[in-house]
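Just one protein chain is left out here, and the rest sit where they should.
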Amino acid sequence: MSDISYKDKGSILAPFKSLSFFSRKPVTESFEPRIAADNYRGFHVNDWDICIGCSTCQKVCDNAAITMVKIPGLPDDPVMGIRNERPAIDYGRCCWCGLCVDICPTSSISLTQEYVHTCRENELDSYFILPDPKGMHDKFFPKGWSKTEDADLVDLERQPMAEMEPQSRSDNFDEIVGGFTKQQAIIEASRCVQCGMCHDSCPTNMHAPEYIRAIWEGDAEEAVRQMYRTNPFSHVCGRVCTHRCETACSIGRRGDPVAIRWLKRYAMDAVSDERVKEIAAEGKADFISGKKIAIIGSGPGGLTTAFDLAKNGHGVTVYEALDKPGGMTRYGIPEYRLPYDRLDADIDVIKSIGVKIECNVRIGSDITMDQLKQDFDAVVVAIGLQQGRSTRIPGSDHQQVRASVDLLRMITAGESFDVPESVVVIGGGNVAMDIARSLARMQKSQYGKVAVTVSALEDFDHFLADAEEVREAREEGVVIFDSRGPKECVVDKNGKLEGLTTLGVISIFDDDGRFAPSYDEADEQLHRGEMVIESIGQMSDISLFGEELTEELEWNRGRLQADENGVTSVPWLWSAGDMVHGPDVVHAVADGHCVAASIEKYLNNE
Amino acid sequence: MRPENYEAIKQPPSNEYELNFGPNHPGIEGNYAFRVKLNGDEVLSARADAGYLHRGFEKLMEGRLWIQNIALVPRICVPDPVPMEVCYSLAIEELCGLEIPERAQWLRVMQLEMSRLAAHLFAFGGHAATTGMYTPMFWGVADRDLILDRFEELTGGRVYSIYNIPGGVRRDMPDGFLDRLDSLLDYLDSRLPDYDSLFFRNQVFIKRARDVGAMTQEQALKWGVTGPNLRATGLAFDVRRDDPYLVYDKIDFDIVTQPGGDALSRNLVRRAELQQSIRILRQVIKHLPSVKGAVRCPIPNPLAWNVPAGETYTRVESSKGELAYYVVSNGGDKPYRVHVRGPSSMHAVQVLEKLAVGSRLEDIAQIMFSLDACPPEVDR
Partner (left out) sequence: MTEHAEGHSASYERIKSKKSLAEILEVATSFEQKAFEFYTDLIPKVSKNMRWLVEELAVEEQEHFALFTNLAKDPSIEEQVKQQIETPVEDRRFSDYIQLPDLGDDIDDQAILQYAMGREDAAMKQYRELADTTEPGAIHDLFEFLANEETKHKQELEKLYYELIHSGGPGN
């Protein structure tokens, strides 16, 4: 077919060619509903079981057509990262771009192949709908535009973290994790969809969305400022936090959660210690209240309480029984996970606010509780769980059967002990991993080889230690047996410890989900070791209270009774930290804030 | 309704009178008005009156994330939305230094030509209607719908495909798409003789359109005329060839010109471009299966996407002429400024105002349609 020339004069008869259409078959559009294309962007459907109410769809919606609506009765669990909110669509605003589908972190939302929605005058509100799995008109239409790998706008992969290789880290206590570079941190921070699940799940409700945003904007100082709103242990938590934020992160539904902990660490490392002190001091009271508070224990719980109260202008003295402040963060967490200078940096900030820390003072013997009661307006006991439980199986009273907390404390304090050439650890938690990996390092540097066996009750599906702890421990030569119950510490005729015998565990939970291990008698094993280390539960040494105060206080199933604000049954005494809520740094920090706020009220006679 | 345009004016004692042509008039494309001064049916002067569709696109874009604008830009020109998406995406890609996968480039060319076909079918149908011939309009719109069916299949949307995204396209085409596109092209090919006999070679049309709304090449260049309207003055200028983007430099096609510079020439250029677009699409169908790989390069999380500071001017050849985006970023997550250089604003305002003078009242609509101007794009 050639082009028509401009000179072509045309023909008056040419249009009559269309008379031939009389002989053609007419085109008829059917009344039957037309079938839409497989990709069609029709009306929304939302799988409520998958949707977590993160509101990312709302954020990307270019027409503000999406409103998050609270649905009572749906699961609402901050720890799991689920809200009972679901998106509702205003079809007066929706432009069917489908960005909500492409960015949905969970892939719960899709568009159907349905073409038509209309209404009568009195049903105008039918354009505001709450999509559920059933579809707009309770009529099934296949899914049209839905999540595909091509179209996914969620970055599911986390920035790689530089770590020391197993061979270079296994004989020293150098920090394993290298930390993000600025470029990595910005890219990692850019993965965040600002849903705030992290904030809700954090025991101390850190402003993670805000500081992630600040890091993305390249403003590390602002990030630090956001952190200090809730956490004076940001160096520590940037390294060893149990990061419930990452468990709740909505990106983690289908991919790697945003590395929130490493981002915190990046921001803290990026700002000089002196500048951090200035930022932390912002908002400090410009008066001295004259009130005095004593805090027993310089772990995260005690020092957070101290930080808040000192910031409010009160005189705070912290008493620490050991040589240096920090509690379990210093004497429990090995240096390869948390270098002491970073812990010192956190504590220096707290000191710079005006907190006085007195080390090597043991309350109960050096100073009595009675004296504290007389000398101070309020007393906080935040002593943690410093004693290791024993299994008390036969042979467990042998001198080479030790408690992990004691050994970890000795390693930090630099106290020497004979490093066993082979060792068996009982327990499957993070503390068991800490002692196993610490001893593996000492064995490697002294003997050139590692012989550490860990025997844990739980199976790997229900393991207490973090997966990365298990992986790294194995890389360092630690052998881990799961589903093993300790039976006996075997001692030979000469009184020398031979090792630990264990039985296979058939099941660990009963029908109600409570721990109730059952054993297979036929499956017995001997793990050889010159030393057996018990690393099961921990408890508080409450001897500092003395008989009289112990009797005066109320207790709850073995623990000091305290309400959510740490108020004990004695009006001048508060308690905070692990001894109330179990071992976790960030819980202790959260506790510290509650206790400080409660004391503040008490001091103001509110 | 702007009061300054519509206040009562005392008429001088003569045959001259003023007429409000539009904004609600069957001879006007969209909501657009033309205020003409006539002596009998001869146009003495004309004033374009735009703004009835003003939605402030350029300002709106400054308040939205970079990615959110992909849903906004196709609305600037309803009959030919794809070049808007592609041009906006190209601008961001240039600012970010993104390398678009080759497959995405071919897919973009495919959509651009599909969109051009659809737009030209719409245009000649519209022109026919202004000269009282309604059958070509029905045909044009019906056949355009078949192209929209393919758009629906490819992109999930019939009119606003919102398929292009900075970095590439949003997803790969469905299985068997090229076969169905191929048979559509066969059908459109077979329709060209019908269009010719009913319209393009219809003496009624030729006599009505010849010498109507004529301009010289010099005038066209002076007035900023581009696209088919410029080629209808005999100048073979086409962004696709003179400043190639995507993979147009790998594709054979002719730049069609006509000498007249009038409504007839402009329609004949579009008529020829229908054929050229079909030719390009056939090459895409042949070549695309051999281009493997991703359809989009990795892009950051759209909610946290800072485009590096800078400015860029990207242009493409839309069905209406040269379409360009001038985008300025200050390094933030939203554009600092977006300016759309739409061909229709030149054609519908300054060109139409000049061409209308001296023509007859019944030709105003014809001239406007022959320029293929798109009022929403004038108003953006």
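As written, the chains take the letters A and B, and residue 1 is the first residue of each chain.
Note that a contact is a pair of C-beta atoms (placed from the backbone, for glycine too) under 8 Å apart; a residue touches a chain by one contact, two chains touch by 3 or more.
What you see is a predicted model; the values in this text were computed from it and never measured.
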Give me the visible chains that the unshown chain touches, in label order. A
Using the document's definition of touch, tell me which of A:K70, A:K284, A:R392 or A:K449 contacts the absent chain. A:R392
Tell me, which residues in subunit A touch the chain that this view leaves out? 385, 389-394, 427, 457, 464, 485-488, 510, 514-519, 521, 536-539, 542, 547, 550-551, 553, 555-560, 582-583
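One rule holds in what follows: only the chains that are shown with their structure count from here on.
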Compute the distance, rounded to whole Å, between the mean C-alpha positions of subunit A and subunit B. 53
Tell me, which parts of subunit B touch subunit A in their complex? 64-65, 67-72, 135, 142, 149, 152-157, 160, 162, 170-172, 174, 189, 192-194, 196-198, 200-207, 256, 258-260, 264-265, 268, 271-272, 275, 294-296, 298-306
Subunit A - residues contacting subunit B, complex: 1, 3-4, 6, 8-12, 14-15, 17-18, 27, 36-41, 56, 59-60, 62-63, 95-99, 102-103, 111, 144-145, 148, 150-151, 153-155, 187, 189-194, 213, 216
